[in-house]
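The complex appears here without one of its protein chains, the remainder shown in place.
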Amino acid sequence: MKKLMNDPENYVNEMLEGIYLTHPDQLTFTGNDLRCLVTVTKTEGKVGIATGGGSGHLPLFLGYVGKGMLDGCCVGDVFQSPSADQMLEVTKKIDSGAGVLYIYGNYNGDIFNFDMAAEMADMEEGIRVEQVVAGEDVASPPAKDGGKNTRRGVAGIFFVYKCAGAAAASGKDLSQVKRIAEKAASNVRTIGVALTPCTVPRVGHPGFAIAEDEMEVGMGIHGEPGIRRGKMETADQITEEMVDKILKDISYEPGDETAVLVNGLGATPLDEQYIVARKVHQILKEKNIGIHRCYVGEYVTSIEMAGLSISLLKLDEELKGYLDAPADTPFFKQIKNGE
Amino acid sequence: MKKLMNDPENYVNEMLEGIYLTHPDQLTFTGNDLRCLVTVTKTEGKVGIATGGGSGHLPLFLGYVGKGMLDGCCVGDVFQSPSADQMLEVTKKIDSGAGVLYIYGNYNGDIFNFDMAAEMADMEEGIRVEQVVAGEDVASPPAKDGGKNTRRGVAGIFFVYKCAGAAAASGKDLSQVKRIAEKAASNVRTIGVALTPCTVPRVGHPGFAIAEDEMEVGMGIHGEPGIRRGKMETADQITEEMVDKILKDISYEPGDETAVLVNGLGATPLDEQYIVARKVHQILKEKNIGIHRCYVGEYVTSIEMAGLSISLLKLDEELKGYLDAPADTPFFKQIKNGE
Amino acid sequence: MNQQELIAMLGRISKIMEENRDYLIELDSVVGDSDLGLTMSDGFRSAYDSVSDGMEPDLGKLLYKAGKTMGNKVPSTMGTLMAAGLMRAGKVLKGKMELTDKDVVSLFQAYKDGVADLGKAKLGDKTFLDGFQPGIDRLAAGVNAGISLEMALQEAADAAWAGFENTTSMVAVHGRAATRGEASRSLRDPGAAVGALIMKAVAKR
Partner (left out) sequence: MNQQELIAMLGRISKIMEENRDYLIELDSVVGDSDLGLTMSDGFRSAYDSVSDGMEPDLGKLLYKAGKTMGNKVPSTMGTLMAAGLMRAGKVLKGKMELTDKDVVSLFQAYKDGVADLGKAKLGDKTFLDGFQPGIDRLAAGVNAGISLEMALQEAADAAWAGFENTTSMVAVHGRAATRGEASRSLRDPGAAVGALIMKAVAKR
């Protein structure tokens, strides 16, 4: 492991200090706690949206706090949930009377702590809180009939933020913003492929090993095991397998429209991400599925893992409208067409 | 080497196909040659700005073609210059009567080919072309007194694009745009540190070796040797050495202002880049040098090299104005404050 | 058990987690995200540190405070569950300045209830509970049968460890390991190891 860092114990806090020094006009923190990020521009009467989760995924989570996206975010240590107290702190700061929506990934630690925070917000502060848990990794098992979602939340949460954020910015109320977030969450599917492991700074060695000529299809963003490990294949072959897995999981009719996210996990160059994006375009074109928007880049990483993920968001007119809305956060800017 | 690619021979062209499929509303190509990129929105009467160079540095070069930045770009194979014919093709397409400025890095192959293209544009097409060659790596030797610039061009070229692009967008004429580009080029300084090598896809193995506990300070973006190789140090120590080298090379007085670019080379997580940005802020604050803007992220990469570079652009009021102007390219968007 | 003994017990738990930091990282790296060694050693250390000054005479409040501190320090799955366990134990023992043997049994039963209520896992789901509850059950049985607390705790520790080892007969249905389905069976559950280590530390006095 070679990392540009000081004491691994300070990895997250020093990263956060760098963030605040670099983006003072967009981000600040609350409760005297660097890990409780909030936007500097609070809009009265707007539904607040908060997220949170472990560090090690930049620009997720905190990078999406800003105009048209999120209002606040708690981050924990690398791959660790922040605490319920921290989430409550952020909730208090971003509520402006219209209530707060939590959007976060489907992980035990996060669920436990967001649940506790929501209860405290209600009991102690009288703030109405709703929750949407995003889990869309088709490499993890789907819910047993009627049971709760058992899938890992990965890069697709970006689309949930984008749509919910735009809905809140447009003045929708809490139940509407929740409905739209749920619609995005239930229409997105993701699958990843990992080529190398990643190292939690405080652990100091990779979380798993993978041979020089191997890849793991379906690996999670913390190194959770995937569907199969095998010899490296061509980008086209891998992309076909991945898109195929997604399309087997959610039905698209010819003529349907989708948004694509090709997401680098950390060490894979943009070149390779575009080589994969090219193949995604070709496959979807062949199936007569329209691509309304395509995003390529690092949106949700796994520290310095090599590999990438593909997410598809099935669109209707409502989601398209929210997806197209402008946004301005430290890590994601979308300028409205024609502006 | 593990890369998500197909035949290495098609690496660049397939990457480009992915780019055009993903950004059809911003980029297209000319002369039936994928490697001759131009913006889709030509502004009559505006000075055209073209750049070019080898692939393997995304988002450099082509990622900065768009509003407020560049009009056209030629890319070659990985780490190889594009040809004079290609540059001529782009030049013809982007000229709208006000002439064209070439901005490119200080490398032999690029110089030879841009020189030839400029001559052809003048002789064959009657297009006025001016050139600014950017070379600011303080780890490479400075010009011998009065001689031409012998420094490698690295990440600092981003600032040259930004300022020249804003000047051209504001309607300045060719000689003014050139003057501003030169001002930016002569006031920027960069130094990098590499932790791992990178692999040219068609070569198939790393260009050099570096031990698991070593780093190389001053390495160039194609793996050119740096100033010293040594044991890994803390982020704070490395940052101090790097900033020190820059400040020894260009004088800043207390009260001067600068723009900072902390640039990831490919495999180094954003977390680590921010840990370094934090230290840069601390050092400059101590010296009473004001940071007008700070950019952190991957702006100029070396395929999948781990490491980063630090660039400082010494500012005056004129450069500040151009730096603050909005921009909208596939890879770089800046929204004007208060918009 | 008096205040000093209770604090010492928390100290032993903290120590055993530190000693097993790499072991837990190792176990978690096979099924999860490798952090368990960090969260358990940091978490129980912070729990212990928050009460080691002996300023809190109410042993219920003491446990509650230790739990609250741990929850803020390491809010991972296991960190939060352990915090919930300590806090529940604190609620149940609130007001006591000294614990009888039966109180000690209550402490661990409440701990387990706190974990089970937040996590909603059942015995056999291959979680912390499977490395903890067998110990609690044996402890209760021993104390009820009138053997010495020391001996009951020793037997409890052995039972807990056997419970942990026995997780290789179970399929995970919660947390990261659950995504492996049947493939999780052959693996030992890291959270159950924590349960067994707690019982081991408690017994070793």
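A, B and C label the chains in the order they appear, each numbered from 1.
Basically, a residue touches a chain if its C-beta (ideal position, glycine included) is under 8 Å from a C-beta of that chain, and two chains touch if they have at least 3 such contacts.
This is a predicted model, so every value here is computed, not measured.
Engineer: So there's a chain missing from this view; which of the remaining chains does it actually touch?
Structural biologist: The chain that is not shown touches these displayed chains: B.
Engineer: Can you tell me which of B:N6, B:S83 or B:Q273 touches the chain that was removed from the display?
Structural biologist: Candidates B:N6, B:S83 or B:Q273; residue touching the omitted chain: B:S83.
Engineer: Of the residues B:E17, B:E182, B:E224 or B:D328, I need the one that contacts the missing chain.
Structural biologist: Of these options, the touching residue for the absent chain is B:E224.
Engineer: Give the residue, chosen from B:T41, B:T150 or B:S175, that touches the chain omitted from the document.
Structural biologist: Residue touching the absent chain, from the options given: B:T150.
Engineer: Of the residues B:K42, B:R179, B:R202 or B:H292, I need the one that contacts the missing chain.
Structural biologist: B:R202
Engineer: Against the chain that's been left off, what residues of chain B make contact? List them.
Structural biologist: Counting over the whole complex, chain B touches the hidden chain at residues 76-86, 107-109, 112-113, 116, 139-141, 150, 152, 200, 202-203, 207-208, 220, 222-225.
Criterion: only the chains that are shown with their structure count from here on.
Engineer: Going by the touch rule set out above, what shape does the chain contact graph take here: line, ring, star, complete or other?
Structural biologist: Looks like a simple chain-to-chain line, open at both ends.
Engineer: Chain A to chain C: how many Å between their CA centres?
Structural biologist: 32
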